[in-house]
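I'd like to ask you about the structure that follows.
Excluded from the complex is one protein chain; the other protein chains are retained at their positions.
Chain nomenclature is as follows: A and B, assigned in order of appearance, with residue numbering initiated at 1 for each chain independently.
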Amino acid sequence: MNKMVEPAAMTAPTVKGRRIGEVILEVKNISLAFGGVKALTDISFNVREHEVRAIIGPNGAGKSSMLNCINGVYVPQQGTISFRGKTFSHMNSRQVAEMGVARTFQNLALFKGMSVLDNIMTGRNLRMKTNLFQQAIRWGAAEREESEHRLFVEKIIDFLEIQAYRKTPVGRLPYGLQKRVDLGRALAMEPKVLLLDEPMAGMNVEEKQDMCRFILDVNDEFGTTIVLIEHDMGVVMDISDRVVVLDYGKKIGDGAPDEVRANPDVISAYLGTSH
Amino acid sequence: MGFLLETIIGGLMTGMLYSLVALGFVLIFKASGVFNFAQGAMVLFAALAMARFSEWIPKGLGFDNKLLANLLAFAAAMVVMVAVAWLIERLCLSRLVNQEGITLLMATLGITYFLDGLGQTIFGNDIYKIDIGLPKDPLFLFESLFQGGVLVGKEDLYAALIAAALVLLLSLFFQYTTTGRALRAVADDHQAAQSIGIPLNRIWVIVWSVAGFTALVAGIIWGSKLGVQFSLSLVALKALPVVILGGLTSVPGAIIGGLIIGVGEKVSEVYLGPHIGGGIEIWFGYVLVLFVLLVRPQGLFGEKIIDRV
Partner (left out) sequence: MLYRENGQFKTTYRADEQIFPIAQDRIFIAALLAFAFLVVPLTAPEYLFRAILIPFLILSLAALGLNILVGYCGQISLGTGAFMAVGAYAAYNFQVRIEGMPLVGSILLGGLCSTAVGILFGIPSLRIKGLYLAVATLAAQFFVDWSFLRIKWFTNNSSSGSVSVAGLNVFGLPIETPAHKYLFCLAFVALFALLAKNLVRSHIGREWMAIRDMDVAAAVIGIRPVYAKLTAFAVSSFIVGVAGALWGFVHLGSWEPAAFNIDRSFQLLFMVIIGGLGSIMGSFFGAAFIVVLPIVLDNLPYWFGIPIDTALASHMTNMIFGALIVFFLIVEPHGLAKLWSIAKEKLRLWPFPH
């Protein structure tokens, strides 16, 4: 497949194997339906700390819905989600964010009325503690807090190489840059687990290389666990440690990339046979 | 008991009249996603047109037949409402395609002020009469069951029947005709409808004309009851809770909402009002709707909004 994606930090499996830790996130028997439409049926898989876990599958397989369940946007009818040993039957978005799970979105979901800087600053909201009165007066505590967090956000902006656009309203940026801002906003939360929903959709080769580099750097430098929904098989095979395959809301494969690639069910799901 | 029944029946009929005005809102929202605050002003404008035309036409053409005068006045008023619809579409709506909801809402508020001023400039600002021959004497029902019978205004009864007929007609129109389907497509997504070849501008003129027609009928009925004066445009503020209660996009919702609010208002005014100061009609409908929305945020029959990320 497409071998032109060569991320800088492409390392041998054994090096990664040493770093991968215990199970940090686990979903068990998740079923989700909207009216008569079954989005997810009895899905179970786990994610280990520090790994890069890919979720793949044809369009409509329920991948984004799965992430939405983890973030508390959708409430599954059945099943549980465990994070670091604590089990929940449904997630509350704020709790999930506080536990250290951040997310990028397939359709961006940026705050169109704000600049790049402000968008990424919203990612810091959980750590900003001044109250309304302090903020109204600004002088003193609120100003210091604002500058502190601005410093952190500027580091993210440097990392993502979008310094020139920091004051631009996000609506005016090209798609590829907007995707970086989305990633920046998630990174601002200093997450333990980063859920990425098709971060490379609609990008050309150079942009994909950049994005892969960012993702792997985050995983390497900060040890952030990455859960990645992606359609580009080259990227998935190169950078992920383990892969889950979904099709029509059901799990049809789970394991190392090479295992999954050879799985006949996965092959027929992608190449298509009559169901 | 007889009095309660009277109150309820009175409420039902007032409710029917609210529904008539509410229909105009629902029609326009269903077809263009615009919440037309100007509906009340349209009712007043239409009523003024009807009232003055029914005066001017016999005088101008020199005949005395009331029925003929009314028919011609109706036709003339209808022409005027279509012209208004066309102008609104041409000058305002077509230039505000794809703006946010609140911008469109404010635009219709601007149109309200404009129509209010225009109507009174052209047609005058006294109180005018509309007389289309609705009998005004009272009717006594159920005289065998309750002493003295239950008082029902004949005028109200005829009005309610006319309103019901209109509502039925419009429901059928939306469900079963091609134009009705096209209108529903446009309400869902302007751009998508345009891209499959639905002529947006023509559709909007049709919709606003139909809304103008409902405004005319509502104006005639209300005007015949209350006389045509400025306060008629405030009827729209009475109809708003009806629209929301029923759900912004549902024609049957507008009827049921109207009936509920009509009865609720009358019954609460009579039985609850005296205990807390009276005059609660002005907020009863709104507060009722508020509580319903807390339970069902999309109104009784509105479409549920699912947020997708």
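In this text, a residue touches a chain if its C-beta (ideal position, glycine included) is under 8 Å from a C-beta of that chain, and two chains touch if they have at least 3 such contacts.
Predicted model only: the values in this text are computed from it and were never measured.
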Of A:F83, A:F105, A:Y165 or A:F214, which one is in contact with the hidden chain? A:F105
Among the options B:Q120, B:S171 or B:Q229, which residue touches the chain absent from this view? B:Q120
Over the whole complex, note the residues of chain B touching the chain we left out. 35, 91-92, 95-96, 99-103, 105-107, 109-118, 120-121, 125, 237, 240-241, 243-244, 248, 276-280, 282-283, 286-287, 289-290, 293-294, 297-299, 302, 305, 307, 309
Logged for chain A, residues touching the omitted partner chain are 71-73, 93-94, 96-98, 102-103, 105, 109-114, 118, 121-126, 128, 130, 132, 135-138, 142-143, 146-147, 150-151, 185-186, 189
